[in-house]
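With one protein chain held back, the other chains of the complex are shown just where they sit.
A, B and C label the chains in the order they appear, each numbered from 1.
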């Protein structure tokens, strides 16, 4: 990553954190599930981000999950972070996690405890300085929320 | 006619000339014709002026004519002046007269000769300082033009 | 709280203007209102600082424009207590009414049904339903409100087959305020499915209004009559109705997905907003709403009712003048139409203009109503918060002079 003549590099670097770029270049849990219990395609047509979410669920616990798609670094890395974070969580835990991700993106105060629970997802925080990009970051999370609430 | 506290009275007096007010209060040739050869109702819906024009015509000469209606002082007096002016004129003479009336209303230069030929109609000239009222003054003339050209 | 009208007037640059050598007395507010400086400045600011197309841009100008534009929608929603996504930007009240007629009316009204309007509707709420009646075969029924709104007149023609009651909130000719709440109760007692549209072009600018309280289905109004710019209006609709309505126009922003075979519509309110919107118009309408709320809708209403009562009292001293809608016990807003026994409105208008006094003359886009008074034109004065009792006095002095001049 070159610093070159770009201005606003600090903000950019906060958004395009190395964890983000790593997930963008090497998305996790891409592989489609053999027989998903639930699946949903979500997209943000105005910027062209697309994600397909599939999951298996047993006794309200997500046992396996795949996220794949096309789009900008933020939507895709966020989808990959999601894919890495929710396996083995219960529906309720996931919904709580989504609430916290939203809070972080909106720049609301969150406790140290919650911050710890976010793990790598915290890398998405830099997006909050780029309001139009928040939609990209939330695309997968909103889709997942719809999927497990239906 | 009182001068009272009105401002712009000079302009007003030019438009509401005594000839105009006389024709407005005592319109000429109101009486409907027994068996008109041509007739037409014209109106200007935006200010609510209405005129009914009827005429008898023989060998291209207007032998009798009636103009009656409802509306503002300008449209009605202009209709009455028209009713007084065109009997015994040929179609061609009338069309020429209408051209000259229009010229006068637009404030174009007209020769002394033409001005003389207008007679009392010249009293309408004051309307030219009130552009929105020109439509009122021309209502009957435009209707007559359509009627004899059809 | 009472409002200092002189200080309100200072907010309106045009009120300092003179016309024909006299200070402007603007009494044509039902046609369009004047604009406070902050509204005008907000337009300049938009074009000089952050002009950009909205909704689809990732760059800063576009973000700023989108935020300001959507924030204005939020303000309008708050003004009438509606959810934000039920506020559709249109060009004017006329388009709002046409949108309901096309998207809802054409598809939901059948030949056995009927539509009820009043005999005092503005052409936009009259011709529009006449056309729907011709196209669907349904009957168009009129309530006569010449002597004020009487519930029994509505009762007489309302039935289970009434698909829609579309009614002016304040008549732009008679000035009468229709009792919307009571009308809604009556209708809902007869048939819960009957829809109620309120033409609020003359009410939203002048009084507090709460669509939720009123329980109506649609509301239409124009920004230019409420201190906002020309070229933008509002339609409010109940969400469940809007969700089921077809789009009105097709193009950018109103779609979520397009292929060469077909398209899917965007969510509310965008489904009804095709193409680049009136961005400056929306933003400055938001500023107008702030300005109105800062004065207070109650205060605006009270002042205008006071001016109106004062003017009606004065009219009663002129024996040659007749006020259209002369039921003086009826609730009414700041609109008074009148005719003279022998002087035509157009002549009155011209002479008043020479005195710097702007009034409207003509059919006021309610031709059949005006005709029902045996005339094809009437004169009209209409007030806003910036009008003063002194201006009413000046008007009546000039009226006296008109009589002196002509009679």
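Keep this in mind: a residue touches a chain if its C-beta (ideal position, glycine included) is under 8 Å from a C-beta of that chain, and two chains touch if they have at least 3 such contacts.
These numbers come from a predicted model, not from an experiment.
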Query raised in the report: Touched by the hidden chain, which of the shown chains?
Result: A, B, C
**Report entry** Contact residue for the chain not shown (choose from C:114, C:178 or C:278)
**Finding:** C:278
**Report entry** Hidden partner chain, touching residue among A:72, A:97, A:121 or A:144
**Finding:** A:72
**Report entry** Residue among C:157, C:293 or C:367 that touches the chain left out of view
**Finding:** C:367
Report summary line: Of the candidates C:162, C:350 or C:387, the residue in contact with the absent chain is C:350
Report summary line: Missing-chain contacts on subunit C, rising order, are 13-14, 17, 19-20, 24, 26, 28, 31-32, 34-35, 37, 39-40, 43-44, 47-53, 56-62, 91-95, 97-98, 101, 119, 122-124, 126-128, 130-131, 134, 142, 222, 224, 229-233, 249-253, 255, 257-263, 274-281, 346, 349-350, 352-353, 357-362, 365, 367-368, 371
Query raised in the report: For subunit A, which residues lie in contact with the unshown chain of the complex?
Result: 1-2, 4-8, 11-12, 15-16, 21, 43, 45-50, 70-74, 130, 132-133, 136
Requested in this report: Please give every residue of subunit B in contact with the chain that is not shown.
Outcome: 43, 45-47, 131-133
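Here is the rule we use: only the chains that are shown with their structure count from here on.
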Requested in this report: If you connect every pair of chains that touch, what shape comes out? Choose line, ring, star, complete or other.
Outcome: line
Report task. Go ahead and note the Å separation of the Cα centroids belonging to subunit A and subunit C. Result -> 47
**Report entry** Where subunit A and subunit B are represented by their mean Cα positions, the distance between them in whole Å
**Finding:** 79
Query raised in the report: Measuring from the mean C-alpha position of subunit B to the mean C-alpha position of subunit C, what distance in angstrom results?
Result: 38
Query - Touching two or more other chains - residues of subunit B - result: none
Query raised in the report: Which subunit C residues touch at least two other chains?
Result: none
